[in-house]
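A single protein chain has been omitted; all remaining protein chains appear in their positions.
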Amino acid sequence: MDHIIWLSVLGAVRALDYAMVGQFMVSQPLVIGGIFGALLGDLPNGILIGALIQLLWISIMPVGAYVPPDYTVTGGVTVILTLTLVRQYGFHFGTSMILALGMSIPAGILSGKLDIAARHFNVRLDQRAESLAGKYGLTGIAWANLAGLGPAFLRNFLIYLLWLGPGVWLAVKLSGSMPPQVVKGLGLVFWILPALAFAVVLEIIAKDRAHWWIAAVFFSVGLLLLIWPGEIILALAAALAGATAVVCWRRKW
Amino acid sequence: MTSQLGLVRIDDRLIHGQVAIGWVKTMKSQHLVVANDAVAEDPMQVCLMEMATPPGLGITICPVAEAGLVGSREEVNGKRILMLFSSPGDVCRAVENGLFLKELNIGGLRYSPGKKQITKAVAIDEHDAEHFRKLLGYKVKIQIQMLPTDEPVDIRKYI
Partner (left out) sequence: MVNTPVFRLTKWTLTAVVWRSFFLQACWNFQRMQNLGFCFAISPVIKALHRAPRARQKAIARHLEFFNTHPYCASIILGVVAKLEEQAAQAGDDEAREAVRVKIGMMGPLAALGDVVYWAMLRPALALVGVSLVLFGDYDQVWLVVLGPICFVGLYSIAHLGLRIGGIFLGYKRGVEIVKELHRFSPQQIARCLSFFMAVMLGMAIPAYPLLKGWRVLDSRMLGVVLMALLVGLMYFGLRRRISVAWLFYGLVGLAILAAYAGLF
């Protein structure tokens, strides 16, 4: 129980980085996967879960006044849920991860919705700021600005608490009572999840027809190199050389 | 060949992320037109607008009164245009100077004291509302829509 509170505090603190303070990217799933993984005693698997979630929402971003679902919350909660299921209850890794991800997506959506509400609430802080500035000058501005962090912290803390407390209980119940076919199916999704992630990346670069050609060429290069000598190093070297060549060629144009 | 007017948008920040990433991609725009008197006069602003143009697109910056004639310029010929204005008053003026307009998108009008916030990114005053009514009178369909993925909302709900 104690560690759930601490994990929630940590989760809420790092969530501030996502949109409020800094944007140093420490709140990105790839990084929090590592942090929570290390805390729960399984660094590589924490990073692996974070990496998969990072890829899925790689293209999502808050543009201007548009507030998307906060998938970094989804990432953090998924890592903790999965590692708890695997390490404390001995469930299968891939299956647990997919179950945890399925349960955490609503947490991200909820966090995004609450974020919008908070930004409406902040309008009041902004209005108060004028009178505060009249009374206390620049100190008043600092108070009003930093006061915006309070609701954000509280929101993410409560979401983490909800998902790590009753959430873990529910996940254990579900994991224990799943029919074998469902277990098998979830395990399969763990392996084919990168397909969805690659499609997301494809969607980012698909604006330009030239990209399709480049992706196709390197698809064949990768295929040949991997099937034939089977060396990842060789394939990576080829990719790097190719990327440099393409960039040099395109630059003058 | 004539150029097509793909999207006409009011956004007081003119080119910014929602336009450069969201709308350009969805509307498959090929050329940006910024119709704004202050920008056209100011070399720094022109420089900034050129810099902010997404890769692969051309840009034309012109005074509001010339917006209707932009389609006949050489660099615009045959392209799908995304035209940006910064206020409803400007659009009104452009239409009165011969811009043919069927649909108008409202992206962002910033809040300032005395304005009424009608959606998340749009705040208008009585002056703006007057211009919108005038445009409605010219049979222009006016919708508030921040991003292509948002639901469009008809302006008539608010004025």
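By letter and in written order, the chains are A and B; residue numbering begins at 1 in each of them.
In this section, contacts are C-beta pairs under 8 Å (C-beta built on N, C-alpha and C of every residue); 3 or more make two chains touch, one makes a residue touch a chain.
If you're wondering where the values come from, they're calculated on a predicted model, not measured in any experiment.
Asker: Using the definition of touch stated at the top, determine which of B:E50, B:E66, B:E130 or B:D150 touches the missing chain.
Answerer: Of the candidates B:E50, B:E66, B:E130 or B:D150, B:E50 is in touch with the missing chain.
Asker: List every residue of subunit A that touches the chain not included in the displayed model.
Answerer: 19-26, 28, 30-31, 33-34, 43-44, 47-48, 50-52, 54-65, 69, 98, 101-102, 105, 109, 119-123, 125-126, 129-130, 133-134, 137-138, 141-142, 144-149, 181-182, 184-186, 188-189, 191-208, 210-212, 214-219, 221-223, 226-227, 230, 232, 235-236, 238-239, 242-243, 246-247, 250-251
Asker: For subunit B, enumerate the residues touching the unshown chain of the complex.
Answerer: 11-17, 19-21, 38-39, 42, 44-45, 47-56, 110-112, 117, 120-121, 123, 149
The definition used in the following text is that only the chains that are shown with their structure count from here on.
Asker: Give the list of subunit B residues in touch with subunit A in this complex.
Answerer: 13, 16-18, 21-22, 25, 56, 108, 120-121, 146-147
Asker: Could you list, by residue number, the parts of subunit A that touch subunit B in their complex?
Answerer: The touching residues are 63-66, 207-208.
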